[in-house]
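Every protein chain except one is present and positioned as in the full complex.
Should a chain be cited, it is by its letter among A and B, assigned in written order, with residues numbered from 1 in that chain.
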Amino acid sequence: MGKASTKNTLLIVVLSAYCLLTLVPFYILAVRAFTPTIQSTELHLWIPERRDLSMNSRIGDLSTIYNVDARAFRNAMEIKGYLNPQLKLSQIAEQYGIEPDRIRDYLEPYVQYNGIYTIVNNGFVRSLIATIVVTGASVLVGALLGIMTGSALAGFRRRWHMFVYNSYLLNMIIPPMMVILPQYIIITRYLGLENSLMSLILLHIKGGALSTMVFTSYIATVPRELKESVAMDGGKHYHYFLYILLPLMGTPFAVFASITMPWFWNDLLHALVLLRPDNYTLPAFVASIGGTFTTNFEAIFSGVLLSLAPILVVYLVFQKLFIRSAMAGAVKG
Amino acid sequence: MKPSESSARVASSEGTRTQAARARSRREFLTDLIYIAPQYVIYIGLQLLPFAIALPIIFTDQVDFLDQDVNWVGFDNIASLFQAPLDDRLYQALRRTVIFSVVNYLMVFLFGFLLALAMFELVSKLKGIFFTIIYMPWMLSGIGVGLIMVMLFSTDTGSFNLIVSELGADGNAFDAKSETTALFVLPFMYGWKAAGFNMALFLGGLLAIPTETIESARMDGAGYWKRVWYIYLPQIVPSIIIATIFSIINSFGIFDELVGLGALAGNQNAEFMSIFIYQLGFGSATMGGAKIGTLAQGITASLVIFLPLVFLAFWLNRLQKKMSYH
Partner (left out) sequence: MSQVTLSNAVKRYGAVEVLHGIDLEIAANKLTVLLGPSGCGKSTLLRMIAGLEDISDGDLRIGDRLVNDVDPSRRGCAMVFQNYALYPHQTVFKNMAFPLKMKGTPKSEIELKVRETAKVLELEPLLDRLPRDLSGGQRQRVAMGRAMIRNPEVFLFDEPLSNLDAELRVKMRLEIARLQKELGATMIFVTHDQVEAMTLADQVVIMNGGHVQQVGAPLDIYNHPANRFVAGFIGSPSMNFLPFESVRNAENAAVVRLEGGLEIALDRVVPDTARTLGVRPEHVSVGGRNLTIPEDQFTTLGAEHLGDRAYHYVRLPFGDITILQAEGQALPQTGALSLGLNADRVHFFDADGLALGQASDQTTGTT
């Protein structure tokens, strides 16, 4: 007995240590998303105090450090013509007769929440909405199509059903990189879906090993008497599908959704290839932030953090479902 | 009813019989089709058709997607991959991809399998919390993982480097842009991200082992690691094969993490096969990269590299089906 409980304690210690280590990068990410880029050569284990905006800063330095758009600043301050980047803020106030507080109010957010402010100003919200639309539509339509396929394939009543099923399994072993170039050709040239979220959704709902396996095998466990009973009662196949089958698909839908949602949410390759920056979903947006603001770490890490946050919340709220699905998928193999 | 009458009736009803049966099976076929077709049409169009389109292109000199002046060049594309100026980059990319894949495969076991073993033996209420936390990094995007590596391992600004130097080391422990990081730290981070996924895979296999076999091995006096080797491992071969397939496909296709490491922004050390192909195909067309070859060469490279993988995965898949009937 003693030996078993020692072993168990040891396991708990080891696993706790691993879990703590797992959380460390998340924690550091959260800290760095609010650490001014200018302080990134110092180690911060907690969000540092912000220095207030100094009226002695030069507007040019602010542009480089905090990604203040000089032109937008000029417009907001109604300054016409060239603005010398060497000018200090106090000098600008003096020279152009602007209230210092007005300048301060405009620039303060750049300094105080630079990361968040930068990404929000550069299209984060638009990308967030695009990602929600793409992920939501992909999960829902993908599930619907998967259920339809499963409802016909379950039981493999015909030889060609097996063929269709196997051809979906093939998808599991085709690396996305291998077909992305020709997919691009088809989508842009033949479907005319350049820079359209629709193209991403199409690629997500095209069906594959997961949805086919999950729905077909679950529907196969629904007694066929239910279908026969509907037929006896005068219902058509679509009655059976709508009234009986769909309401019973909660469990496989949870499996499907919880496995595919991270895929769809984080799909970078297709977004990068098929969309242009004005339509970017979050991963592509984060990649472009990484490319554009290579020196503004605060903005980059804020981008990573904010694009992770929504799906992380969903995960934590539905964690039981996620875990059960992971196990269900694993057992099915 | 007279015999002649009855036989006439049977004959006529037989005619309608087969007709009606045929009509019914046609209706059934149509119903099946209506339910299968929507997804299958998209699947064919976007997953299988691309092969058909890709194949002819690899024998042409098509430069990009807008190129109108396309000529037939035979096997030149395949040859050109192995000649200057591309050959060097191809070999480098291939070398990195292969080393990375091997290390990454080890991480599947280092993280996934060991964690699964620990969870399998653990008796505790904490199990759920552990699982939740271990699975959490799976929500992170690939690009996020790449950027987190930048955050941790950049020279002078990486938090990990800063911690290490705080502890007394001088200089940087890692350089996020170095090849060592891409080859050895990246798989580690990837293992961390996929830990929960692989753990679930192996745990599923372990839970399916009949407990009698474990107990009888115990009675026979097999120690713990002996049991793992002789009882557990042979019985979770199907899970191992699945994990292997996933690992191979994911390793060779790894892209997002590399983008995070700046592969499209000039970090040559993070140029793996997928980046190489992407540069060939899209290079200048999109952000970051630079055009280094033709579209046709990109498609050729992807087929040359990935087609053997597809066959390998296919074979492994067959193997898995066979093993799981034991």
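Side notes on the structure shown:
What we mean here is this: contacts are C-beta pairs under 8 Å (C-beta built on N, C-alpha and C of every residue); 3 or more make two chains touch, one makes a residue touch a chain.
As the structure is a prediction and not an experimental result, all values here were calculated from the model.
For the chain left out of this panel, the touching residue among A:Met55, A:Ile98 or A:Leu248 is A:Leu248. Touch with the chain that is not drawn comes from one residue among B:Ala21, B:Ala79 or B:Leu126, which is B:Ala21. Of the candidate positions A:Lys7, A:His239 or A:Arg324, contact with the unshown chain belongs to A:His239. Touch with the hidden chain on the side of chain A covers residues 223, 225-226, 228-235, 239, 243-244, 247-248.
Mapped onto chain B, contacts with the missing chain fall at residues 10, 13-14, 16-17, 20-21, 24.
Note that only the chains that are shown with their structure count from here on.
Against chain A, the residues of chain B that register as touching in their complex are 31-32, 35-36, 38-40, 42-43, 45-51, 53-54, 57, 65, 115, 118-119, 121-124, 126, 128-144, 147-148, 150-152, 156-157, 159, 162-163, 166, 192, 195-197, 200-205, 207-208, 238-239, 242, 245, 249, 252-253, 255-256, 259-260, 262, 264-265, 273-274, 277-278, 281-282, 286-288, 295, 298-299, 302-303, 306-307, 309-310, 313-314, 317, 320, 324. Those residues of chain A that touch chain B in the shared complex are 7-8, 11-12, 14-16, 18-19, 22-23, 25-26, 28-29, 32, 40-44, 145-146, 148-149, 151-153, 158, 161, 164, 167-189, 202-203, 205-208, 237, 241, 262, 265-266, 268-269, 272-273, 277, 282-283, 286-288, 290-291, 294, 297, 300-301, 304, 307-308, 311-312, 315-316, 319-320, 322-323, 326-327, 329-331, 333.
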